[in-house]
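A protein chain is absent from this complex, but the other protein chains hold their places.
Note that the chains take the letters A, B, C and D in the order they are written out, and that residue 1 is the start of every chain.
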Amino acid sequence: MDSIAQAGFTFVLEEKKEISGEDLGLLQEKLLQLNWGVQHPASGPMRLKVWVDGDEVVKVDPDIGYVLRLLEKLVEYRTWINAIVNVERACFMDNFGTMTGYSIAAEKIAGVEVPKKADYMRTILCEGGRIVSHLVGLGSFVGVLGVHTAMQWALIAREKFLDAFELYSGQRIATASIIPGGVRFEPTGKFIEKMTKAIDFLEKEFFPRYEEVFLDNPTLKLRTKGVGVVPKEKAIELGLAGPPLRASGVTSDIRKDYPYAAYGELDFNVVTREEGDAYARYCVIFEELKESAKIIRQAIEGFPEGEYRTKFPVKVPPGEAYVNVEWARGCFGFHLISDGGTGPYRLKMGAPSFANLWAIPEMMKGIKLADVPVIFASLYMCHGDIDR
Amino acid sequence: MLEEIKEKVQSEFGFQSEPYDTNMLLIHGNREKIKDLLEFLKRSGFNYPHTVSVVDWTPKGKDFEVNYIIENIQEKKFVIVRVTLPENDLTVPSVCDIFPSLQPHEREAWEMFGVEFVGNPRLEVMLLPEWAEGTFPLRKSYDFKKHRKEKK
Amino acid sequence: MILKFFDWSRSNSPWGVHFCSGCCSLEVLALMGPRFDWERYGFMMTPSPRQADFIIVTGLVSKKVLPVLLRVYQQMPEPRYVFGMGACAAGGGPYWDSDFVAVDVSQYIPFDIFVAGCPPNPEATLEGFLRLKEIILKDRENAAKKYPNRMEEINY
Amino acid sequence: MGPWLKALIFPGFLFLMLVFLMVFYVERKILADAHLRTGPYYVGRWGLLQTLADVFKLLQKEFIIQRRANKLLFSLIPFVAFLMVAILVAFIPFSSSSFIVSTSFDLLIALAIVTSMPPIFFYAGWASKSKYSFIGGLRVVNQMISGEIPLWLSALAAAVFYGTLNHIEIVQDSSWLSFIVLLPAFLIFITATLIVTDRPPFDIPEAEQEVVYGFLTEFGGFNYMILVLSKLIELFGLYGLAVTLFLGGFKGPILPGIVWFLLKIFALYMFTFVVRASTPRIRMDQLLKFCWKALTPLALLNLAFIIFIKMIFA
Partner (left out) sequence: MELGSAFKLPVEATKKVIRVAKALLEPKATEIWWDKEIRREYHYRGKHVIKAELCIGCSLCARACPVNCIEMVPTGVKKPRAVPKVRANECIFCGLCEDACPVKPEKAIKLTDTYTMYVEPGTWDNLAKFVFEPENLQEAIEKAKKMEEMIERKKQEALKKKQKAEKQKKGEE
């Protein structure tokens, strides 16, 4: 057998191709199979098998599982409280969203009412996490086009928020600060002050500087406009989630549609774009930063007094709950089941990046090799979230 | 909206359903009619599938559950279709011709639980390392602690 | 004298290979950023392991990525160093009881330095990198050679 | 000074080395400044010795040749590349007296050398038998050939305007008027230079996020250093040409000629580095379109314009 037929294409097996005579190296291969990752500057811990014909991509097949930890199983060995340590590590970029979703699901099963202050605190932290995550997303998107300035500028703003989180919880990113029954630490005035300062920096210094150079950039537009276009119907059919879905014109935001925490009481817009290309996804991420900053300002203004945490029972009655939260990368679903024990019986994490990833083979048909990293970065995925 | 669906599911398929949470409906289906049910749901606007969640109830003396979680993205309603499968016959017809985006989710469920989705074109190892194929690590019978002790 | 100069040059331009396998790479990113700026000390990231001097084991190493990690380590040219980072690299961290995580990476790849924390702060990491520089300065023979090649004998 | 001593020390080898240590340092420092960070700081005073340390570290690294690689080509190519671009620098007059060779076909020879670079880089990518290197090598050929035509045409414009190919005569003939007349040619020349030497935003052959390092991927240690050095010298040589042809070379008030020459080159380098910090990389097909549909016709038009002006003045 010299070749295998798969999905309509014929691939020549590499081992069989040692032709006798002079070795011409790679010149004689028609289809090159590139292993785009695991060690690749733009891939992260995953592999895209890219078959290219010259500069054109014929077929793409993702190979994932390189950061597999089986979090869903690990959670079953934990108690209700300390399972957050594993849940938040679904992805470190925005760990508050996952912790909030898990906590709300656990509270729904246990029938615990959360004080209002905890709700507001969760909102602030979630939006902070979204900002932190989106900043890295913006930076890495411009980063795959060979300019590292955007990432560095974004990191300056990111550090301000991480400082605020550190002041609140004691760690920069592994905060472990939202638990079933409220939040873990008393929100102090110092934290609020620091958060306000961070948002001031974001709005007064970062946005103007960034907008001027990297949002309205002609070369950037040249590279990203019209790349990886997904129309509205196609986006729903492919099951895209989060900013890529909204960039295709679908108004879907869990914060607006099924309000949790304090989102029901705050005023914000759902950012959508109609174009559905890589540039639109990039713009959606940038606009969402502004919305998040707005939400945090409102939440700080309406910050209520009272308790920040209620008692959560050690043993939770049998039951189940399905909770969605709008995480930085999209809608994160938690299907949590209790059997009356001291810990979760089963937790299913419906990850948005996983859904986005499997749109890649469809989106990358017949593009240029140089567009592979652009589309990959514009889908805004997190590897910890894909593999779990 | 959800009331209509409830009645129609009751009259057309004979499936019981109950409200699950606000905005959510839980339909107890069976595997014979699951494809028809999902097609009906897709026609009535539930076109954005979220995920496939399998629950292993064997230590409690019950069966496996397969939950299809589908959203109506225009009207903002959820539906959870639940199919119960006995442990010795874990097969269910694949729905990836109705919802193509559920294909990797089914693949993951097959990999982790061993639930065979008949008709899925790609039931291959995805997340696990190759040597771990067929271990079905998310089943309750696969105990991390036991394995650790065995190794030591 | 010349040897001393060579030692100095080796310790003052450590380039790392861009291999991220876990969450700690986020803190490495922060270290590359403007606030902690490791380039002040001459650190740099290279995309290809052929030009690298050290590799960072960024926390979690799952069993699927472990052979890749060791392979990248072997592709690096000889004076090479390993920077272990985070709880996952040394004891499994939050995934200590998972069957699909290589719990103690130091069994497979010789750490020159280890920083505790999950993930360690950029300050701690920078301190670790400065210690790595000291180690490079002293280590003319390249201590990594003493360790056996364990690529072949990975058994899960 | 005899020509051999010149080739070894002043405008030759040692001087080039010194200049490139500084260029590396300035590049890192300016990029860092654009990123709002400090850049190299603790190695030597203000990090001045940083690149020296880098170079001597690369000398100590293990020499790896991949099992499947073509051993002869793989180890030979970097030195060949270095030799070629060193010849290019030999024809550049740093001041009225400090140059290595001067013939009546200076410009022609220099451009011919630049034109012969792509096969060398292609062989570098081909010999390492890595897929990414191979694609990088192919891209180099593609890009350089399309960039060289505007380069030649815009350089020809200058040659037609001055009526000579000798560098020193060109410099001595230059004036403010010639600078203004040749300004379009200068802009085309700089753009073409960026394309030919694959600097950002045209760094397609060595795009880190697409093909890792292009043809440099498999090179490590000393070989890598020499290859990078030769690429940098190519840029230096072409900028030297640009200064000579369009900016009046070593001419300038008060200060000695060599200082003026280096200052002008430094300004061009500054421009390159800031462009690197602000402009995203463009795609291969876009570059080809840009070269063949915009840059080459413009260069031709410019040549016609210069000939027209020459006719009026003559």
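Everything below uses one rule, namely that a contact is a pair of C-beta atoms (placed from the backbone, for glycine too) under 8 Å apart; a residue touches a chain by one contact, two chains touch by 3 or more.
Just so it is clear, the structure is predicted and the values come from calculations on it, not from any experiment.
**Student:** Report, in label order, the displayed chains that the undisplayed chain touches.
**Tutor:** Looking at the complete complex, the unshown chain comes into contact with A, C, D.
**Student:** Among A:Ala176, A:Leu245, A:Val271 or A:Ile285, single out the residue that touches the unshown chain.
**Tutor:** Answering carefully, the residue with contact to the hidden chain is A:Ala176.
**Student:** Which residues does chain C use to touch the chain missing from this display?
**Tutor:** Contact residues on chain C toward the absent chain are 34-37, 40, 84, 87, 90-94, 96-97, 104, 106-107, 110-118, 120-121, 123-124, 127-128, 131, 135.
**Student:** Tell me which stretches of chain A touch the chain missing from the display.
**Tutor:** Counting over the whole complex, chain A touches the hidden chain at residues 78-79, 81-83, 85-86, 149, 156, 159, 166-171, 174, 176, 184-185, 190, 209, 212-213, 217-219, 222.
**Student:** What residue numbers in chain D mark contact with the hidden partner chain?
**Tutor:** Counting only chain D, the missing chain is touched by 30, 33-34, 36-38, 191, 201, 271, 274-275, 277-279, 286, 289-290, 293-294.
Operating definition for what follows: only the chains that are shown with their structure count from here on.
**Student:** Which pair, A-D or B-C, has more C-beta contacts?
**Tutor:** Result: the pair with more contacts is A-D.
**Student:** Quick one: chain B and chain C, Cα centre-to-centre, how many Å?
**Tutor:** Computed value for the inter-centroid distance: 42 Å.
**Student:** Any idea how many Å lie between the Cα centroids of chain A and chain C?
**Tutor:** Roughly 26 Å separates the two chain centres.
**Student:** Provide the C-alpha centroid distance between chain C and chain D, rounded to the nearest whole angstrom.
**Tutor:** Measuring from centre to centre gives 35 Å for this pair.
**Student:** What residues in chain D touch two or more of the other chains?
**Tutor:** Only 35-37, 208, 212 qualify.
**Student:** At least two partner chains per residue is the criterion; list those residues in chain A.
**Tutor:** If we look for residues of chain A contacting two or more partner chains, we find 40-41, 65, 68, 70, 73-74, 77, 152, 156, 387.
**Student:** Which of the residues in chain A come into contact with chain D in the complex?
**Tutor:** Of all residues in chain A, those touching chain D are 25-27, 32-34, 40-42, 52, 55, 142-149, 152-153, 156, 213, 217, 219-220, 222-223, 368-373.
**Student:** Enumerate the contact residues on chain C facing chain A in the complex.
**Tutor:** 17-23, 26-27, 29-30, 33-35, 47, 49, 60, 62, 64-65, 68, 72, 94-95, 97-101, 118-119, 121
**Student:** Where on chain D does chain C make contact in their complex?
**Tutor:** That would be residues 28, 32, 35-43, 47, 49-50, 52-64, 208, 212-213, 216-221, 224 of chain D.
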